[in-house]
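For reference, the structure is listed below as structure tokens.
Presenting chain A:
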Amino acid sequence: MTNLIDIPLATASQILPLHILLPLLLAIICFLVKSSSIVKWLSIATGILHLLFALVLVSLAVSQNGAVFTYSIGGWDAPLGISLILNAFSAIVLLMTATISLAITIYSGHYFKDVEQARRFWPLWWLLNTALCGIFLSGDLFNLYVMLELMGLSGVSLIAINKSQSAIKAAYQYLLVGLFGSLLFLFGVALIYREYGLLDLSMLAATAQGSLLTKCALGFMSLGLILKTALYPLHFWLPDAHASAPAPVSAALSALVLKGTFYILFMLWFSVLTPATTFLGASIIGAFGAIAILWGSVKAFTTDKLKLLVAYSTVAQVGYLFILFPLMYQYPTKTLGAAAYFIVAHACAKAAMFMAVGNIQRVAGHDDIKRLSGIASHMPLSIFIFAIAGVSLMGLPPSGGFIAKWIMFESALETKQWWWIIFLVVGGLLSASYLFRVLNLAFTTPTVEHQVHVSSSAEGGLLSALVLAVITIVIGLNAMWILDIIDIGLVTSTLGTDK
Partner candidate 1 sequence: MWINLMFDCLLVVLILVLATGALFSTNVFTGIVLFISLGLAVTIAWIRLNAIDVAIAEVTIGAGLTGALFLGAWKRLEIKKRLQNSINITETKND
Partner candidate 2 sequence: MQAELYSVCGVILFALGLIAFLVKSGVFHKVLALNVMGIGVFMLLLATSAFYPNAIDPLTHGMVLTGIVVAVAGSALALNLATQIDLPLQSDEMK
């Protein structure tokens, strides 16, 4: 680690554009090359390379005491050109994205048996990765809009790759919601540009005021992004979209795409347009988050499809993310760690869970929860992954989800907003109840008619899901890893500390 300190920041920043170029290049190659095995191995290799780049960036960020990397594209500095920014928070999210997308890449290599589907999947999957990395690196409002559109359109196309009627309907609805949300965001961008004549995020952070127009702009942008992140009253599109997509796509949508839009929202509120935010607004968002936890959990408990259950659990977990808003408003230094922790823990757990469920669905041929009794004896690995990921979702120790909720407890107590604690506890109990409902059934002896026949090679592709599930436990045991990076970052980063 010592020799890393010697690398000048400018040289280290050279890696930043590669995070966008590499997936983009691979998308083109996957589109042009016919052989699916070449595409598969090339994708896995690129995924590993991508993860290495992200690791280098994070270790650089740590060794340089949380320095903020910036990179002016084309050598044109900020107001004229576009710059890429990476701080400690986005470095963690970027590392998470690289890890999970590698896991999903490996899983997809096993998942897609149909050649036609696989050929449609790979280029779109890499375009989605381009957009995700672009969002976490972007330092420009209009660039964020283009990234949002790229992410939305590639996500829609990924849902529709199996061309079934239900998938096309879900994709169509998701597309309308996505375009609508992006347009609301763009309207906010136009209002901001009307007031400040600027698009660069760090320059906006320095000049933004709490004027009425900025408040309106923030309101429209937040509305669009909340719609895309599926907070409670605007979550109606999520269960269909996430449940009717192929399993790797559901995993990516739940674990990564929602985090992309949430990241933008979080950044706008707490680092760019902070003067325009109010505690009332943050509390309202937090209240909807609390309702989302209850509503999502109840729906997850009553649904009878396994994939829908996981999708509704995402609705509930998104609620926790929004409870962070009022806490963050009052106590940013502490809550930022909780946000990073929650994002990483939920993303890993949900991706692993969707992969396990996708495997169960494919092997059993359906995902009716009632007909899955006794599945544990046939597919022990899938159920094991489901259980470990479930531990993190419930927030039981030792898991990443537990640490995240623990920090949220602390900052809720510290800022005397004890009422959020009720929702945290109740949400944990509810998620325990719907997850144990599945696990309980999985371990009971099946009746004869519901017997599932499973071949021995059914769980081959689950290694990556297992790794993700283990990660959720590991980050729970070594809580200091992520928190340290965030704390180092807070010293220099603008996020959360300015104003």
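Note that a contact is a pair of C-beta atoms (placed from the backbone, for glycine too) under 8 Å apart; a residue touches a chain by one contact, two chains touch by 3 or more; residues count from 1.
The set was built so that all candidates are chains of the complex that A comes from, given by their letters.
Just so it is clear, the structure is predicted and the values come from calculations on it, not from any experiment.
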*Touching chain A in this complex, which is it: 1 or 2?*
2
*Going by the contact rule at the top, pick out the chain A residues touching candidate 2 in the complex.*
142, 146, 149, 153, 156-157, 160, 163, 165, 168-169, 171-172, 175-176, 179-180, 183, 186-187, 190-191, 193-194, 197, 199
